[in-house]
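The structure appears below as structure tokens.
Incomplete set of chains, arranged as in the complex.
Going by the order they are written in, the chains are A, B, C and D; count residues from 1 in each one.
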Amino acid sequence: MLTHFDGKGQAHMVDVSDKDVTSRTAVAQGEVRMSAATLALATDGGAKKGDVLGVARLAGIMGAKRTADLIPLCHPLPITKVAVELTPDTDLPGIRITATVRTTGQTGVEMEALTAVSVAALTIYDMLKAAEKGMEIGAIRLVRKEGGKSGRYEAP
Amino acid sequence: MLTHFDGKGQAHMVDVSDKDVTSRTAVAQGEVRMSAATLALATDGGAKKGDVLGVARLAGIMGAKRTADLIPLCHPLPITKVAVELTPDTDLPGIRITATVRTTGQTGVEMEALTAVSVAALTIYDMLKAAEKGMEIGAIRLVRKEGGKSGRYEAP
Amino acid sequence: MLTHFDGKGQAHMVDVSDKDVTSRTAVAQGEVRMSAATLALATDGGAKKGDVLGVARLAGIMGAKRTADLIPLCHPLPITKVAVELTPDTDLPGIRITATVRTTGQTGVEMEALTAVSVAALTIYDMLKAAEKGMEIGAIRLVRKEGGKSGRYEAP
Amino acid sequence: MLTHFDGKGQAHMVDVSDKDVTSRTAVAQGEVRMSAATLALATDGGAKKGDVLGVARLAGIMGAKRTADLIPLCHPLPITKVAVELTPDTDLPGIRITATVRTTGQTGVEMEALTAVSVAALTIYDMLKAAEKGMEIGAIRLVRKEGGKSGRYEAP
């Protein structure tokens, strides 16, 4: 059942040579929870405060490209699109992150989307940690997945 | 207040040249929530099932070494220790992750510890996603930090 | 005759733009020779001893993905499968390594298979060097190659 | 006894925080065996043939810098010297490789020297494989190690 192990229970990068090359999309989400005061620091940008969200967005996009380097059994994939959306939410309070990744390939891009969210979240933490060490990264999950043999997945 | 930006609000890698070289430790935690059935798959290892936790632990350790590559304004650091603890928890249900990182250097290793946790969590997701796509990664936070000018931090 | 050099003897990454995209497989082997006592340490695992072979297998798989980063004139390739088999051999005494790599691409994956074997061997050395510094890595060679214009190769 | 595992048998990057920062050197060797005809191709350079040894030497040096990326439990180290010597040997026949690596740090550089040899050997294979697929990489071993608490090691 766990495809990343062979019949003897040994980890391997599963053979996808015979899978179809199809268009595949994955969307993942996550959030960084912080105090209202820290959120204000991150969003009341202006020239003097710096662009926390811009830096985190870029880190997330670049992180998606490093997925196969980081996740041991992930296949390297020619990513064709990465978008990372960062939305401050004063109710949380914190920043919501959504990453969308596409490829035309033989495996899905769930891990690329989840990695983009994770690296964007870590970068937000890094940039704001001087103000608040108690921030929490969470709610990282796959929201949607399209393409490939297993078809469409939509989180409940 | 946000040290990663200069007086004009432009991102920079802050100058730590004059900070003391001291022993620094950081501990971070996180978790991957899943169904009890998926957790059983991950832990009822044995020769045939494969070592999900062993793969994730290694990925977390290697991930810590990639921190400065992933987080744009992080300083490269000569890490002197990384340990990643993975504990199945049937109450969660899921897997709890704790990473401990040490260095002897001029900046702290919070980001290295948080990155180790994140990469271990992503790897757990990757290895179990064939069984359950709805797993959630969360509760990633700094638990403890020692060394350096700002002194000891202990999460409440 | 040496395709990695042009007519003037200058190194280049040879043009494979016009080669067919076909399914390609390569199998490589190697071994790490050690004393019988060290081999026992590596294989009498159990909970307390640690999984030397599991760590080396993962390192070999990840190493295959870094081939084009390491070998100057290697083409980057979308690897579709990597498996690394580690077999303790008390006659050697030591550990035999076999790596199988597949791609659907324009060049072969010999270098990826040989790199997987080499990185797995180096990792075995690293994990056991506290017990024996005199281990020797050897017998690294291509065993089989399929696909592409040059056809099947089987080592004698 | 195997320092790369903790008391529970779990892989970790061992804590070297309290080890002395000393000057450390490691020398490793290896060889690529080939037919006399292939060796002649590699060494009868001249402007038209291309500099096989020069490319392999550079790859070995750059490979040493990637050691901590490749070997899961290796500490990142500020390497202060890498030299790779390549000596054609018509008796072998083949090419002998010697790598010398130095650092001023808390752990030894055996793995860096062995990795330099391995990457140089793989690169020689890559550059000559159009002429001979049956080459064999072998005899990779640590020749000498100096510095650090365990003192000098000289291979018998």
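FYI, a contact is a pair of C-beta atoms (placed from the backbone, for glycine too) under 8 Å apart; a residue touches a chain by one contact, two chains touch by 3 or more.
Remember, predicted model here, so these are calculated numbers, not experimental data.
Chemist: We see 4 chains here; how many are in the full complex?
Modeler: This complex, considered in full, is made up of 6 identical copies.
Basically, only the chains that are shown with their structure count from here on.
Chemist: Measuring from the mean C-alpha position of chain A to the mean C-alpha position of chain D, what distance in angstrom results?
Modeler: 36
Chemist: From the mean C-alpha coordinate of chain A to that of chain C, what's the distance rounded to whole Å?
Modeler: 31
Chemist: Indicate the residues of chain D shared as contacts by at least two other chains.
Modeler: 10-11, 69, 72-73
Chemist: How would one label the connectivity among the chains shown: line, ring, star, complete, or other?
Modeler: The chain contacts form none of line, ring, star or complete graph.
Chemist: Using the contact rule from the top, write out all pairs of chains that touch.
Modeler: A-B, A-C, B-C, B-D, C-D
Chemist: Taking the complex as given, what residues does chain D use to touch chain C?
Modeler: The touching residues are 1-5, 7-11, 30, 41, 45-52, 55, 58-59, 62-63, 66, 69-74, 110-111, 114-115, 118-119, 121-123, 125-131, 133-142, 145, 153, 155-156.
Chemist: Taking the complex as given, what residues does chain B use to touch chain D?
Modeler: Per the stated touch rule, the residues are 23, 54, 57-58, 61-62, 64-66, 78-85, 102-104.
Chemist: Give the list of chain A residues in touch with chain C in this complex.
Modeler: 6, 10-17, 68-69, 72-73, 75-78, 105-106
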